[in-house]
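A selection of the complex's chains, in situ.
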Amino acid sequence: MLILMSLDAPRKDVDAVKKKVESYGCAPHEIPGDVKLAVGVTGPSSGLKEEDFAALPSVEEVVRVTRKYKLVGRMMKPDDTEVEFGERSVGGEELAIIAGPCSVESREQTFEIAHQLSEMGVKFFRGGAFKPRTSPYAFQGLKEKGLEILAEVKKRYGMHIVTEALNQNTLPAVAEVADVVQIGARNMQNYTLLEEAGETGKPILIKRGMSATLEELLLSAEYVVSRGNYNCMVCERGIRTYEKATRNTLDLNAVPFLKKESHLPVIVDPSHGTGVRELIPSMTLAAIAAGADGVIVEVHHNPAEALSDGFQALTPDAFRKLLSKIKQLAPVVNRATAEL
Amino acid sequence: MLILMSLDAPRKDVDAVKKKVESYGCAPHEIPGDVKLAVGVTGPSSGLKEEDFAALPSVEEVVRVTRKYKLVGRMMKPDDTEVEFGERSVGGEELAIIAGPCSVESREQTFEIAHQLSEMGVKFFRGGAFKPRTSPYAFQGLKEKGLEILAEVKKRYGMHIVTEALNQNTLPAVAEVADVVQIGARNMQNYTLLEEAGETGKPILIKRGMSATLEELLLSAEYVVSRGNYNCMVCERGIRTYEKATRNTLDLNAVPFLKKESHLPVIVDPSHGTGVRELIPSMTLAAIAAGADGVIVEVHHNPAEALSDGFQALTPDAFRKLLSKIKQLAPVVNRATAEL
Amino acid sequence: MLILMSLDAPRKDVDAVKKKVESYGCAPHEIPGDVKLAVGVTGPSSGLKEEDFAALPSVEEVVRVTRKYKLVGRMMKPDDTEVEFGERSVGGEELAIIAGPCSVESREQTFEIAHQLSEMGVKFFRGGAFKPRTSPYAFQGLKEKGLEILAEVKKRYGMHIVTEALNQNTLPAVAEVADVVQIGARNMQNYTLLEEAGETGKPILIKRGMSATLEELLLSAEYVVSRGNYNCMVCERGIRTYEKATRNTLDLNAVPFLKKESHLPVIVDPSHGTGVRELIPSMTLAAIAAGADGVIVEVHHNPAEALSDGFQALTPDAFRKLLSKIKQLAPVVNRATAEL
């Protein structure tokens, strides 16, 4: 950490800063400049808080030079984390393909889609039983009934279930059925939910908040991992920008950046990331080319009748074509798709 | 609602759209254009969902022409909502001045600040007992102990307490002490928390999410009001933009816009909205000039020692000077400050 | 400047950094930390470029601790700049009120508006002769003919003319008529135009680019001032964010920030800053309360017939009411409005 003070800071202010540094067991180093006076900090500075210093007299700026996240960082654990699911894993060589409808709408709809995906070799099935909706008047999901249907799908097709936990009340029920508990974008900074989800021991998939920085996303993952649960994955799903041609701006820079900074698996959601059906196949390929460990794609056998987000669902046919492209692309980026 | 289809849409696609419109008890109207075919909808269209139509074949765009929020809108209730607190209210002529430290840090600190604010005539005391923090390693508040201190302040100085409910677990305890239950920016779309907070019957203050649109903010308020709780206030606290000179970009456009669209009281938080101590007095005055019903300002008797956000707290002295400016400004915008 | 290197940087890399620092006549200081090695720089470091160091081996981050702008900064010139216009000035105690139509549309329209504004005591008349338009097919202004009309207005009513120079070709003609040459938001980083405008010696008003940082705005002003022209003003006119309820997000934080950092006068444009007629009066008052040296407001006697941006123009009547509010507000923020 580096504390920048005004050049004409009185001696007592400089001393106060140095004393505060020492109170943390660190050593302060004065570096006078031509415009400002810098106080550099050496020692075990990870416990220092910027705000402690920012408020001191004559302090103009505090510059943090170390990362805020620890357990999720490559510095702490250089090797890729692989989240295990029986005979397969996410985060290793094999690409994770997660597909299914936005919402579980009925037993028939869910089985129809699951059946087709299963035939294509897809091993991870997504589908929301509890749906967070901006308006209190929108369809909120089949809830417990939806979980039952997902449990049946799991039993019948042997697919791993990825589904969202919306709140603390329903987390236990979700965790019982889910193989991956998804934390949605709106809940990325619902720290209580993150902690409780972490404690279930289930693999967790955290979606990036609509305007979360990548550092904040990793810190949310830190909430999970700091509860002892290393089975944590992060998901880029588009951020909110001024551009309105697409629903969100899919930030693929996030993929190589997260892979560089963290050992956690990185998943991309091109359905929410574009919100435009025609753009999804291109952006799925782009995500994999960028280095993603997997993709999560909305597939619906009848998008026109979908109860939510039908406009961003691929049909099973379109998805099958996309899978064949993915199989061609995978080896270019040293990935396997043996199961497809 | 207006459904725009491609000009060369086959008859069956157009008929499918019209049939779907009719299934909602509405009437479709074909309006052929030179580039697209529009289908206008008349009748009780508020139940229609854009996504239902967006996914139908040949549909290019769905344009919603009505507001998504209802109970919180001026259309439904033209008169300003005044939230009552015994002999005073928020949302009427009197400006609401809410002040206090970011966090309740100790009994001494809290009483020291409360005492000074009380002497200035401040009637609403803010202070966080539960603090949401981006990092799991940061100070998370005194929790239950903090609530006890707030209850004492309330008893001693007769001030109304504004404090945040962080999650469902602690909501009942918070609601017992708080006169206003604050929902923080990170929880603006934690719908379960909004609903449960609404059901406490306590006045609710919802802070705008970091990148929430004003429509989304009003829809979050709709979650509270639709539970029968009209004692709901919304708070502009700065949004996230590319600009880094300030912590957030305080969007004061929100104030006249929200007042135009909704009957709910609008509060502004210039402390978070700037994150720079020197800018707070100017932006507090600007908020009031823009038409805010009140402001919420961080005040700390010793910002240098504050456990959180000290850099954006005013000292009691600076706040006293600001209050004298507020008193001069209020009549210009037809506001009263009798209690100051 | 501070150069952060990886802890395990080989000695030759550290030496290369130190040598490069010395090549600028500065002194390097090694500060080893627990996670990174910092090299602090003292001496005349303003000539150093971050990118020179960022590209060196083992360098992880370069932190600039000094401001990039010089002549426009308060550090260089602590006193407010007042731009003189005969017996009045902008940037001093007197508030500058600039008003008029978006575009000069005809002699009749321009005189009608100018006449009414003149009667109200307005001394600065705005109106575009050359209009930058996103589409090549939109109305581009009356051009030279528009300048002639502005020259007549100036002669007849004695108002100072504020009008935009769109490009280098027409700059000389604009500078002949204009008392203030406006550089539009789209041209904020058209450095050649800035330099040539600066060299006319005329007062310059630079509008903030749609997504320019405040530092970039000041650096654009630096282009003008570094040509020896201190008669330079900057204008906040709304930035581009995700929020679509308003045309732009008026960033009033910019006002106290710019006043703190720079000695140049700061003007606010609430017409572009909101793009919604009903919000303009509130935001004009907010701008003045925030500390602006003046405002620039679109006024049209018949907004329904305006050839551009009629939706964000006030009628003369609405503007007259606003002026009476401004007169009440001014003394609260220590401003004069003697001429109104």
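We just call them A, B and C in the order they show up, numbering each chain from 1.
Here is the rule we go by: contacts are C-beta pairs under 8 Å (C-beta built on N, C-alpha and C of every residue); 3 or more make two chains touch, one makes a residue touch a chain.
What you see is a predicted model; the values in this text were computed from it and never measured.
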Overall number of sequence copies in the complex as this file defines it, 3 displayed: 4
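The rule we apply is simple: only the chains that are shown with their structure count from here on.
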Which chain is most central here if centres come from C-alpha coordinates alone? B
Could you please state the distance in Å, as a whole number, between where the Cα atoms of subunit A are centred and where those of subunit C are centred? 39
Could you grab the centroid distance between subunit A and subunit B? Build each centroid from C-alpha atoms only and quote it in angstrom. 27
Could you give the separation in Å between the centres of subunit B and subunit C, each centre being the mean of its C-alpha atoms? 31
Among all residues of subunit B, which ones touch two or more of the remaining chains? 211
Looking at the complex, which residues from subunit C come into contact with subunit A? 2, 4, 29, 31-36, 38, 40-46, 61, 63, 65-67, 75, 211, 240-242, 244
Subunit A contacts subunit B in the complex at 16, 47, 49, 51-52, 54-57, 68-70, 132-139, 166-169, 186-187, 189-193, 209-211, 216, 219, 222-223, 226, 240, 303-306, 308-311, 313
Show which residues of subunit B lie in contact with subunit C when the two form their complex. 211, 213-215, 239, 241-246, 249-257, 260, 273-274, 276, 278-279, 282-283, 285-291, 325, 328-329, 331-333
